[in-house]
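Each remark here refers to the structure printed beneath this line.
Removed: one protein chain of the complex. Kept in place: all other protein chains.
Our next item is subunit A:
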């Protein structure tokens, strides 16, 4: 004998799931706790950088006399001083400043897309998502250039004991300082860049869904909001990478 099931009304009792103590949807909560765990990962990476730096000799002379050596940890602004199209000029941190601005701008356009989503303004969501996708792609392009420059090295290079000069960087040796310096550059900025790439892919998917009216039919743009949380987190991580890798 078959029993017919009827749809029950949602439970409203405190211990029946009718209580929502954090006043946020399931998806958003999960995104928050995922980001918390991701913050631990990035925290561990940056702490590793700090440990490696403290375990190596700092450069003690004047900044003007600084030369690349495996003896001491390099001064970041002496390493990151190149700008595309301006070969051989000493422009400390100029390019990384540009990258920071691009990422902050992309965060603003993202939050504008979320705001438009709250108003169910499909056109505005599309517009701001497209700007975010544009800035995200620009950032990734900048990072590709920076990696290429870091790997290829500068004309100056590092003078080795046997009289030859070493240019560029790989996992075992680099012209800037101890091997760990390049390794951590690759791991930290690489892991961050990977996050940006994932976020960028999610943004493209969200843009296609928005254009197709998926979220409008659903009645809310919460997916844009969740991807927004992830995107802001990527910006947040860059703020820390920028300080601990490039400034200090």
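One rule holds in what follows: contacts are C-beta pairs under 8 Å (C-beta built on N, C-alpha and C of every residue); 3 or more make two chains touch, one makes a residue touch a chain; residues count from 1.
Note that in this section contacts and distances are computed from a predicted model.
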Checklist entry - Quick one: the chain not pictured, UniProt calls it what, "DNA-binding response regulator", "Cytochrome C oxidase subunit IV family protein", "Putative membrane protein (TIGR02226 family)" or "2-oxoacid:acceptor oxidoreductase subunit alpha"? => result "Cytochrome C oxidase subunit IV family protein"
Checklist entry - Looking at A:30, A:44 or A:211, which residue reaches the missing chain? => result A:44
Next on the checklist: Among A:149, A:167 or A:232, which one touches the chain that has been omitted from the display?
Outcome noted: A:232
Checklist outcome for this item: Among A:53, A:149 or A:167, contact with the omitted chain is made only by A:53
Next on the checklist: For the chain left out of this view, which of A:30, A:86 or A:104 touches it?
Outcome noted: A:104
Checklist outcome for this item: In the full complex, subunit A touches the hidden chain through residues 21-25, 29, 32, 36, 39-40, 43-44, 47-48, 50-57, 63, 75, 77, 92-93, 97, 100-101, 104-105, 107-108, 110-112, 115-116, 118-121, 124, 216-217, 219-220, 222, 225, 228-229, 232-233, 235-236, 239-240, 242-243, 247-248
